[in-house]
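All protein chains of the complex are present and in place, except for one that has been dropped.
This part shows chain A:
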Amino acid sequence: MHVFADPTNLDAYLSGFLWILKLTGASAVIALVLGVLLAAFRVSPVPVLRGFGAAWVNIFRNTPLTLIIFFCYFGLFSTLGLTLSDDLNLNNFWLGVVGLSVYTAAFVCESVRSGINTVPAGQAEAARAIGLTFFQTLRIVVLPQAGRAVVAPLGSVLIALCKNATIVGTIGLIEASSVMKQLINDNGDAVIPIFLVFAGTFAAILVPTGYFFGWLANRLAVKR
């Protein structure tokens, strides 16, 4: 463990995971909002919106995340000149958040849509019968029940997002996996311990997250 006794290495390790948490946090919020919106599009009565939602899901769910992130840097930033911050690191960070968000939103959308399918059709029909509009039906009747049904799958999406955040390292953000590579590069004799520490830290963050979502899902489940 001499590797982590060195304060510079320890700093790098901590800042690496801090970037991961920041990426996960920012992307999770944006992806959740976007995903729910997309799910609403996909069940809406407007064909254009349905098509848009379906296209989004099919494009981003089926493109490797590495390519999406790569495109965010070399497409959005390099070619199209989209600059999100003047600071080099923050710019890379936000480009990464954009990539992670559009990708994860596709999975959130599909989870939420499957949740909507768990709500009995009679509920929506009843809502229509008392004169609620489509968006009122969705907001007041369907989504609250659908949301409770998809807590566990959304937890899985969040866990995947956290691990996917390491891919932002490829566009130059020194997050956990880049730090790991760097440390392994410098300490060829301690490859396995370094790897175990990083894998262990991910597990330490994500295993409790999984249990928390499992508990939350149970608590919020709609008892039918």
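We take it that a residue touches a chain if its C-beta (ideal position, glycine included) is under 8 Å from a C-beta of that chain, and two chains touch if they have at least 3 such contacts; residues count from 1.
Definition applied: contacts and distances are computed from a predicted model.
Hidden chain, UniProt protein name from the list "NADH-quinone oxidoreductase subunit L", "Aldehyde dehydrogenase family protein", "Integral membrane protein" or "Glutamate ABC transporter substrate-binding protein": "Glutamate ABC transporter substrate-binding protein". Contact with the undisplayed chain is limited, among A:132, A:174 or A:206, to A:174. Looking at A:15, A:156 or A:182, the residue that reaches the missing chain in the full complex is A:182.
For chain A, the list of residues touching the undisplayed chain reads 74, 77-79, 88, 92, 169-172, 174, 178, 181-182, 184-186, 188-189, 191.
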